[in-house]
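Quick one: the structure is below, and I'll ask about it shortly.
For this depiction, one protein chain was excluded, whereas all remaining protein chains were kept in their positions.
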Amino acid sequence: MTGNGRLDAREVRRDFPIFENNPGLVFLDSGASAQKPRQVIDAVAEFYRRDYANIHRGVYRLSARSTELYEAARETVRRFLNAPDAREIVFVRNATEAINLVAAAWGATFLRSGDEILITELEHHANIVPWQMLRDRLGCRLVVAPIDETGGLDLAALEARIGPRTRLIAVTHLANAIGTLVPVESIARLARKAGAKLLVDGSQAAPRLPVDVQAIGCDFYVFTGHKTYGPTGAGVLWARRELLESMPPYQTGGDMILEVTFEKTTFQEPPARFEAGTPDIAAVVGLARALEYIESLGRSAVLAHEEALTGYGVDRLSSMPGVRLVGAGQRRLAILSFEVEGIHPHDLATVLDRNGVAVRAGHHCAQPLMEKLGLAATTRASLGVYNDESDIDALGAAIRDAQRMFG
Amino acid sequence: MTGNGRLDAREVRRDFPIFENNPGLVFLDSGASAQKPRQVIDAVAEFYRRDYANIHRGVYRLSARSTELYEAARETVRRFLNAPDAREIVFVRNATEAINLVAAAWGATFLRSGDEILITELEHHANIVPWQMLRDRLGCRLVVAPIDETGGLDLAALEARIGPRTRLIAVTHLANAIGTLVPVESIARLARKAGAKLLVDGSQAAPRLPVDVQAIGCDFYVFTGHKTYGPTGAGVLWARRELLESMPPYQTGGDMILEVTFEKTTFQEPPARFEAGTPDIAAVVGLARALEYIESLGRSAVLAHEEALTGYGVDRLSSMPGVRLVGAGQRRLAILSFEVEGIHPHDLATVLDRNGVAVRAGHHCAQPLMEKLGLAATTRASLGVYNDESDIDALGAAIRDAQRMFG
Amino acid sequence: MDLRDLYQDIILDHGRHPRNFGKLEHPSHFAHGHNPLCGDKITVYLTVAGDRIEDVKFEGRGCAISTASSSLMTEVLKGKTIADANQLFRSFHAKVTGGAAPPLSEALEEDADRLDPLTGVKAYPVRVKCATLPWHAVQAALEEGAVGKTVKTE
Partner (left out) sequence: MDLRDLYQDIILDHGRHPRNFGKLEHPSHFAHGHNPLCGDKITVYLTVAGDRIEDVKFEGRGCAISTASSSLMTEVLKGKTIADANQLFRSFHAKVTGGAAPPLSEALEEDADRLDPLTGVKAYPVRVKCATLPWHAVQAALEEGAVGKTVKTE
């Protein structure tokens, strides 16, 4: 950490072997997936080298050790989210699975024809399509709260769309396509008033903001480990205990049952009820290590760092002729979506890549939002703990290079 | 490989760091999960260190490389199963998820009230409970083919249970609880004759037998990577292309869509249609390396090795007073389930563990089978490529130790 | 860690020859205990008069640890008040899990000491459930009366 409460990204970068192995790499695609610190890579490898065995059902010490590490990860996630109880943490593959699980196990059980699910125009496909499927299956309505003209969520318009049949509000905490920070605490108050449940998609927020599910006041919170510097294969569903207890299983098989006969099966309590089969033990162990890594940097330092860098990026890109930043309302974090006049995002990304700058070009799995903004695709730079001003400068220089070529 | 076409387990063991880090470990629980060779551990770590980025949607080279490795793994699995087409390989978390996917996407679409699903008494919970859930949802019938008194599958009895409403036969290739090898080729012929589809649960078979889905003649084949010396988090569903094409998506979200509007979503072709969200990229890359590792040992050498060792184990345990081996029919492979008179399996496993011998004690996620056999629990030793006669001898000695203590 | 710290002679003895093994014909309270990990199932029966446990028996199959724990438990619980039983459970639970032991009335100390041979399980975390299973069943029985609840240790 540097004097002003920010990270020393040059120092941080040393923890990430990808940079050593790809000299000159300017990685600005952490919004798609973050790189992994050696602490995480090594934790996974060492786990396999020293402690690996299948969990939960083994009497022998290796299995007990493996089980302990897996269950300790639940406590780490609990602390990371400030959840009341580690038994409220369900390990899944990714945010997509977490939302599918809620749709199938909670939604299909408690929603009825005519009930309403309220989402926003800012959502990632993962927080749209599962609700559409549920709508089509149950005859629910899918109601969409709009953004305002600045790219912020229109809270008044959202409130106006809450009605007596609103049973669930599902919103992103931080919009992956354009970087809008959503006031989830205010939405939680509205949801409570309306007697609706609130699901927050924290995929982009969890790696960047100190998250406190109790302070937010939501009912479900999901995030995806590979964006929090953890391995692929581990995501998290947090839900209030009484909700989890009221939900039937999602996938079924070993490990989540109490007793099986050919006639009838009884299921375990949560969280085991929702973790059928052999889980991704190593990814969960690695995820815990990744969250500890973020904690070791300091969560407010991470936020301060990304806020400062976001500001620098906004200034830098706004000052470039021919570059138009897509608005993100009052508070933007870590994600800069932009267009460059006369250059297709796909061509731009290719030129940037040849300059060592990795960004994303496309619809960012948020086609309805792009449609609303009248864009087919944008170029998106997104930040991680290893980025600093020099990366933004490299981005600017590479854009100029593209402008020269296509100018 | 030694002269007689078998493996040199002492040599093989050097590939598995767990043994170096746990001196004296006699690991006889590969049926629950196999240990990982350093080739796999290193492949995963190196992937994160050199080539990691999210796949499919990135224009930049890192993402292209990551995507290439992921898609190359599909081809490796295709070869491993001798499937006709790599696009028939769907990556899932584990065997449990593969079966749940088939039940939800194929079963719920094509089965009707009154249709019959035929399973056997040998099945793991993962190949029972999803069909029960489907039965309860659709009003199907779940028909169970029995074992004979030797622990083998009674093929005539299975044939007798096939009727005009039999739509799916779902059988294990190798029974995890007692080691029975099932004649899946014969069952495939019966299924074809009856116009039923055949799903084979290859979780225990894939790490041990050369598998050829075309020679078997099945319609679905599933296995779980962590038992094939691969990382946790990667399992495989293979299905005939026309079946996959006829199936609606299972989970929904990013990566599996073609186009999303709030009104309507269209989906990708298989296999992408069934891989929603960011997959467990690293585990898939590691799985491919694990399958290559098995291939490098030689698949017939692996089989010969485990067959010989199974024979040795059967002889050794059968000759011990007070030890009763649970029958596995005509052909047993790699799994030895047994009881020791007067010693509860749980106590036995604890004593064995203190002698360095890791085995499983319990119902092995096959409660209906245990019920049929009149057993609450057994002790199970299961083999891997790193085991040899000395491990069986250590098991025998540890059993004698327990007998002395409890005698 | 010597295995004989876990399997002390008294444990092996109670495991082989459990005391108070069998059914009470007309229990005022009973409950089933189930450890899904190993398939063990026991049932505890109690006759409670006023606030006193007049009789207690158990039956079912289990490993040496759970059988010995059931057997020793029935020995110490017979004649105790429900409040005493709760105290003994808390003290036992703390000892086998390594938690902080709550203060115990002096009168119960001797009974608590009789359970000490079971504390060897502390070093075998997966086996702790075997030792606590009968106690959880008694708790469930006292809560539910003669309804027959099932508790699980997993």
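All chains are identified by letter, namely A, B and C, in their written order; residue positions are counted from 1 within each chain.
As a working rule, a residue touches a chain if its C-beta (ideal position, glycine included) is under 8 Å from a C-beta of that chain, and two chains touch if they have at least 3 such contacts.
Fair warning: this is a prediction, and the values are worked out from it, not measured in the lab.
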Omitted chain - touching chains that are shown: A, B
Absent-chain contact - pick from A:Asp42, A:Glu75 or A:Asp347: A:Asp347
Residue in contact with the excluded chain [from B:Arg57, B:Arg74, B:Arg208 or B:His344]: B:Arg57
In chain B, positions touching the absent partner: 56-59, 63-64, 67-68, 257-259, 268
Residues of chain A (touch criterion as defined above) contacting the omitted chain: 344-347, 350-351, 354, 361-363, 367, 370, 376-377, 405-406
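Simple rule for what comes next: only the chains that are shown with their structure count from here on.
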Separation of chain B from chain C, taking each centre as the mean of its C-alpha atoms, in whole Å: 39
Euclidean distance of C-alpha centroids - chain A vs chain C, Å: 46
Residues within chain C bordering two or more other chains: 37, 127
Multi-partner residues of chain B (at least 2 other chains): 346, 350, 361-362, 367
